[in-house]
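The chains shown are only part of the set, and none of them has been moved.
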Amino acid sequence: MISNMGFLAFLRRDLRLINRRRGEVASPLIFFLMAATFVPLGITPDAELLKNIAPGIIWVMALLATLLSADSLFASDYQDGSLEQMLISPQLLVMPVLGKVTAHWLTTGLPLTLVSPLLGLLLSLPTAGYLPMMAGLAVGTGCLSLLAALGAALTVSLQKGSLLLTLIVMPLYMPIIIFGSATAQYSIEGLAWSGPLAILGAMLAVAIALCPLAIVSVLRLTTIN
Amino acid sequence: MNWNWNWFYRMGSPRWFYESTSRWLPWLGALTVLLLASGLVWGLAFAPQDAKQGNSFRIIYLHVPASFLALAGYFLMAAAGAIGLIWKMKLSYMVMKCAAPLGAVLTFLALFTGAVWGKPTWGSYWVWDARVTSMLILLFLYMGVLALQYAFDSKDVANKASAILALVGTVNIPIIYKSVDWWFTLHQPATISFTEAPSMHPDMFQPLLVMILGFYCFYAVALILSVRVEILSRERKTSWVRGLVKQATHKNLGAE
Amino acid sequence: MVVEPSLLSVKDLCFERDDIQVIDSVCLDVSDGEILQVEGPNGSGKTTLLRLLTSALTATHGDIYYQGRHLSECRFEYLSNLLFLGHQSAVKMTLTAEENLSWMVGRPIDCEELLAALDSVQLTGYSDMPCYRLSAGQQRRVALARLLLSPPKIWFLDEPFTALDRQGVALVEQCMQKHVDGGGSVVLSTHQPIAMDAVRRYSLVNQLSTGAN
């Protein structure tokens, strides 16, 4: 009974919930693509200029896509009473929460990482930048999902939480975005990019260890009403 | 007045569509194969090399027809949606639904061939040229319609909602084309635009015409085929589809 | 006094929310095989009490004992033996009845058992329809099918009869009877009369409205 309520069960259920609405699976990918085309439209089509800002733009986009989809992470579970059922279940909630976050990453962070070479192409990213950018995104979006889940847990009991969530989570994203875009930037400039990537990895490790615990206690706190 | 509209409503009947297309689809299919095969062979093997671009220009035989149809396909889709909204015709919704993925694929093909062509001619796969940008936006419009179509579980609501979105998109397409054009001229001197097509040598142009015709036929065939599949799945409970199924299994058994 | 400790025993439970005393020194005992109906007008705190008992809320004051031991000592055991069905029934609108049920039961369960449970709540043709296509009562029935599959000893049911037709109400009563006959206990709140004899009542008075009126 307990094993069934664990990591894999939640992962499977959330993926199934997301998959039920077929339009939704592809949309993080498309959002990413679409938002990236806005930049040249609003700024400049000049490849020379775009090249410089490409990694930064891609990271800002990754961040916004994660945030946009995060507010529904716990919202529907809260409204229909599933969250309450989770909270009064006997086992520790850490694994279920990690399962939910993984499902979120699999449907935002991972597709975004996979589509990033295409964005690099659109924004004339130099060839040296592709591999580090993908590595950085793969690791960094994990952190993004975990932090977004924390924000979602904090705002779950508020009706209109999505903007508030952004406010809470954004400051926490600062270091990730700095090191993330640095990873690509370093390799473009010919420097060793393992440094910022290692820092990202360390942040991910800490986030995996601490965030689920924090999320669980925050959920216990905010859903009491 | 009545006799005047009869054909129109009969045309709206899925069964009529299915049965009449059964008759002339093979002919259209044969014509498509003929046109595409001859156009390809002519264009790829016999047309002269381009003076500046060498053999890489031959991708034009895919690129230009795909681009044409991508745009035309959107208007067809929106028109089908409008007919569905106004005359509540099931068939035209089916046409709209099937035109969306087809158009999206063609748009993608145009983008892809353009990008591949861009590497030898522009030196990079992607350039923010006006027409290229508006093509990308067209792809997004297609994707919006597709996503909306599949997001609703009620087929009726899905049809109407994506028809409305397609219509809003058609209002926007000219605006988008104009604004992107204008934006392009604002930002960039026309170094690598292809707005003025170099007047092509007739030996290059004739196979292109054949290919464009072939693509139109191909589009028609693909659309009709997928509409027929859609009809069968939607009308599977009706007696005439059941009859068809019975006939088909009978034939299969007879063959064995 | 009590030689055999009762299943659930509550001493002097108080709950305060924003300086309003919602639950004021509730004392009650639930023994094996008993049905306890929490009564009271709207807003008297029935839902709050049930949520306190299931530990979804934490009391400001007072103690809960499970089989004679304080809840803090046997939380895991208590929670594993408990089923709670609230105003919101935790039915996911986009999942089918079958998926919802297999999820809610929380233990590996084979398909036939699930379908049999859905049959019993009169959802025979509906097992693979997404739940938003069901009527209000049918959605409620999906949640109630849990009762047919649940091993927990204590059921907490908050207005289980909402949206159910007469036949549905009878079905739930039957379930409760069977559960109680097997030694389980039920704590429920409802405004509708119950057609069962073994029901003990506990009345809550509306603190605020008695004060205000």
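A few points about this structure:
Chains: A, B and C, in written order; residue numbering restarts at 1 for each.
Note that in this section a contact is a pair of C-beta atoms (placed from the backbone, for glycine too) under 8 Å apart; a residue touches a chain by one contact, two chains touch by 3 or more.
All values derive from a computational prediction rather than experimental measurement.
This complex, considered in full, has protein chain stoichiometry A x2, B x1, C x2.
Quick note on the criterion: only the chains that are shown with their structure count from here on.
The leading chain pair by number of C-beta pairs in contact is A-C. One simple way to say how far apart two chains are is to compare their mean CA positions; for subunit A and subunit C this gives 37 Å.
Chain geometry summary: the mean Cα position of subunit B and that of subunit C are 57 Å apart.
Shown for subunit B are the residues in touch with two or more other chains, of which there are none.
Among the residues of subunit C, those in touch with two or more other chains are 130. Against subunit C, the residues of subunit A that register as touching in their complex are 1, 4-5, 9, 13, 16-17, 20-21, 76, 79-82, 84-85, 87-91, 224. Contacts from subunit A toward subunit B in the complex involve residues 21-24, 26-27, 30, 33-34, 37, 40-41, 44-47, 50, 121-122, 124. Residues of subunit B touching subunit A in their complex: 115, 124-129, 133, 136-137, 140, 143, 146-151, 180, 183-184, 187-188.
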